[in-house]
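Data block below; observations after.
Removed from the display is one protein chain of the complex; every other protein chain stays in position.
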Amino acid sequence: MSVAPQVSLSVHPDRLLPPQPEVRDVARRIYATTKDLPIIWPHSHVPPQWLVDDEPWPDPASLLLTPDHYVLRLLHANGAELSDLGRGPEGPLPLDEAAARKAWRILCENYHLFRGTPVKYWFDTTFTEVFGITQMPSAATADAIYDEVAEQLTTPEFRPRALFERFGISVLATTDDPLDDLAPHRTLAADPTFTGRVVPTFRPDRFLELARPGWPDLARRLSEVAGVDTGDYAGYVAALENRRRYFQEHGAVSSDHSHLDAGTEPLEEGEAARIYAAALRGDVTEAEAVAFRRHMMSETARMATEDGLVMTLHHGVRRDHDPDNLARYGADAGSDIPLAMEFTDALRPLLGRYGNHPNLNLVVFTIDETVFSRELAPMAGFYRSLYVGVPWWFLDAPEAIRRFRGAVTETAGFYRTSGFIDDTRAFLSIPTRHDMSRRLDAAYLAELVAEHRLTEDEALATAHDLVTTIPKKVFKL
Amino acid sequence: MSVAPQVSLSVHPDRLLPPQPEVRDVARRIYATTKDLPIIWPHSHVPPQWLVDDEPWPDPASLLLTPDHYVLRLLHANGAELSDLGRGPEGPLPLDEAAARKAWRILCENYHLFRGTPVKYWFDTTFTEVFGITQMPSAATADAIYDEVAEQLTTPEFRPRALFERFGISVLATTDDPLDDLAPHRTLAADPTFTGRVVPTFRPDRFLELARPGWPDLARRLSEVAGVDTGDYAGYVAALENRRRYFQEHGAVSSDHSHLDAGTEPLEEGEAARIYAAALRGDVTEAEAVAFRRHMMSETARMATEDGLVMTLHHGVRRDHDPDNLARYGADAGSDIPLAMEFTDALRPLLGRYGNHPNLNLVVFTIDETVFSRELAPMAGFYRSLYVGVPWWFLDAPEAIRRFRGAVTETAGFYRTSGFIDDTRAFLSIPTRHDMSRRLDAAYLAELVAEHRLTEDEALATAHDLVTTIPKKVFKL
Partner (left out) sequence: MSVAPQVSLSVHPDRLLPPQPEVRDVARRIYATTKDLPIIWPHSHVPPQWLVDDEPWPDPASLLLTPDHYVLRLLHANGAELSDLGRGPEGPLPLDEAAARKAWRILCENYHLFRGTPVKYWFDTTFTEVFGITQMPSAATADAIYDEVAEQLTTPEFRPRALFERFGISVLATTDDPLDDLAPHRTLAADPTFTGRVVPTFRPDRFLELARPGWPDLARRLSEVAGVDTGDYAGYVAALENRRRYFQEHGAVSSDHSHLDAGTEPLEEGEAARIYAAALRGDVTEAEAVAFRRHMMSETARMATEDGLVMTLHHGVRRDHDPDNLARYGADAGSDIPLAMEFTDALRPLLGRYGNHPNLNLVVFTIDETVFSRELAPMAGFYRSLYVGVPWWFLDAPEAIRRFRGAVTETAGFYRTSGFIDDTRAFLSIPTRHDMSRRLDAAYLAELVAEHRLTEDEALATAHDLVTTIPKKVFKL
């Protein structure tokens, strides 16, 4: 559509800082104190096997484009076929060079679509800061950039462990299925040549959705893996508790949960057992399954008060909005769409029971911005267990982050928020994502200083806490 | 209430641009490249007969005040009677000079009510740039301004066609009833002395609301005009398709739709036929009528995949909120009030069927800002057919437009939005409305440049696309 006359690519040292000179100077001073601090990364979708194998990534597209639904979606909207971007029915496909180059070319010739999005910001920064690229991606430069990236990926400096170290990652949390034996985590922990900390996260979503096809089989597999009979509700709960312990023994600090709504209404024990039994027989209604899942959210909080796993919520997305896209490319292929959320009444049963328990940390993320000032900040400003998660997914972007701080801080301050979490599959964008967050916090704090709402000393102390003491406290690291 | 000490009126060349000097300079450079480009105007409520007749407008109030419910409402809130502003039971009345002067005076002496609103901005600019007025409207200046405007309206330079040309309008779309024979459009197209492009828009709302009083008669009239028997559902669909073709033959590029909610759930063919038959007998329930109308939204999308008419949605307004105002002054008299909207689930049935169809362009407008970042931008960032309409009605205002760009761009970029649409009845405000949009886009892009998120070259290319290639692509012009 548009031909960019620009051919060179570079990133500015003051990017994302406030343009007004007096304010920018304050922001620069704040940012200078946090930019080199280690990265605490308590929620990601990076495969731990990458770090176990420490193999070179095969090509630029397979690393930077194909796995990342943030990128795929806008190319799809503009007409690209996901099959031309390396996706098959089960997710990313192995690509030969021609296919990888073709996918890469589609990205580069449509680079203008990403103007104003964080995807472009992350790419610009990754290209320049990680790979030293100096050309703006376009149809004309696609092959040259491909070659340059591909060549570097063959070098030892670009293997996963080398980058893990270069990026200064102090903790990385992966996301894992309760059935997972966590072998990669064990291997990494036992490997004296790898000094990083990589911990699993307990993600039991599919075990809590009793009406999903195949659930009875899941319950049986849970039984086998946990060594606990899941033939009744009590056994099911015990099996989940067992797997939580297993995850904790392998370093897990949190469980993660993503469902359609935030309901937490508990059931009577007998009713939970009855629904569970019906589900095992394949005889559960949709309404019963929803009631059970909400019950299990409160039950999960109860477990957390006992074992101390931090509980993070990522609710409120209509997954696979496009049935055709799901049929052709499976889940996580770009068509998840957010829904309006309600937390005040939905979380009340849970918070009324456990909201001030010293062992529970509950971090709530959302893509519905309207709840930040209306619901989450007021609740986090009262309940000891509740922290407001930083902007998630579509909202992990400069202006959305600015709006988040504007909506949350005046009610809950800085100390009831979670610290930065990126939730990404894009390993190479980690430093720029954390750096973006630090720049934006510096920018926000500098504005408060410029309006004389904080002293610069207070701003400096707060910026430091936001990337050190706060995430460590929230995630018990 | 307040006496403005200000007596002179002028507009500043840098209005709406960022005040910070470094950023303003960038914005000026961007704006300079778009400000004189032709106006593409794909949705309006301007009567095409004005251009056919090319008669002088009778007086300032009848042209600038009485037809414009954006203006009437705030005067009403402050105590003015709509009858004193030129409105009768069926809309604007012909005014004698005394009545026109009286209405005009009410506007001028209440000019302070509009401070901070775009109405004042548009008036200020229209007064100065179109009429060369140099006095601030007030009780003291009302008559003098009336005289000055009235005199100019008698000159050839102020006839509709002269202004159409002076304003640089390349395309104007009117809004028309399916029964309309589009005679004015035919006349204009056949007139060698008029070189503008004026196209109709197919607006079938009332034909899709089966429970409204008088609907069976509408169905009969549709049958007559289309020459298709609407005695059953299949005939009704065929008649609508027939009229769409007629509109296309007269230049139409889009159909426009405004209902209470955004539902698109299709019905089984038999159920649609059953409800239709019941409605013809005057025996339809409110719930059936709603189900049928939602079905017809999907059906309209199906028609669009076949004939290619762009589909625009303007849903979510409680029309005629004040029953007394409706009884006294009819529709469009200022008491329409927006409602909270849901699009993610409402549009899913339609998008699941046609959301990636190459022939469908679906542009969604809203007055509920909360859906921009949560629903519309994520959907437009995936579905090929869907574009986010720029801010509509109450949101067609400087700060709301800034919020729109802030909410949409980070998820959907610039290229999944519609380009500027004004939706106005106020012919003389067209240049200032489009100019406002161009200034605000320049301001937003300049901010991105100032924060080093875009290069200036990228910003320039994007600004150009926003008023050229983007609206042409979205509206198939």
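Letters are used for the chains, namely A and B, taken in the order the chains are written, and counting of residues starts over at 1 for each.
In this section, a contact is a pair of C-beta atoms (placed from the backbone, for glycine too) under 8 Å apart; a residue touches a chain by one contact, two chains touch by 3 or more.
Keep in mind that this is a model prediction, so the values were computed, not measured.
Undergrad: For the chain not shown, which residue from B:Phe114, B:Phe164, B:Tyr233 or B:Tyr354 touches it across the whole complex?
TA: Residue touching the chain left out of view: B:Phe114.
Undergrad: Among A:Ile39, A:Ala450 or A:Val467, which residue is in touch with the absent chain?
TA: A:Ala450
Undergrad: With respect to the chain omitted from the figure, which of B:Leu153, B:Val237, B:Ala252 or B:Leu395 is a touching residue?
TA: Missing-chain contact among the listed residues: B:Leu395.
Undergrad: Looking at A:Gly355, A:Pro391, A:Pro431 or A:Pro471, which makes contact with the chain not pictured?
TA: A:Gly355
Undergrad: Which of these touches the unseen chain: A:Arg29, A:Arg425 or A:Lys473?
TA: A:Lys473
Undergrad: Provide the residue numbers of chain A that touch the chain removed from this figure.
TA: Touch set of chain A with respect to the missing chain: 20, 22-23, 342, 344-345, 348, 351-352, 355-356, 370, 373-375, 377-384, 386, 405-407, 409-416, 447-448, 450-455, 457-458, 461-462, 464-465, 469-470, 473.
Undergrad: If the missing chain were put back, which residues of chain B would it touch?
TA: Interface with the chain not displayed, on the chain B side: 1-6, 11-12, 14-17, 19-20, 73-74, 76-79, 112-118, 120-121, 318, 321-325, 334-340, 367-370, 394-395, 397-400, 403.
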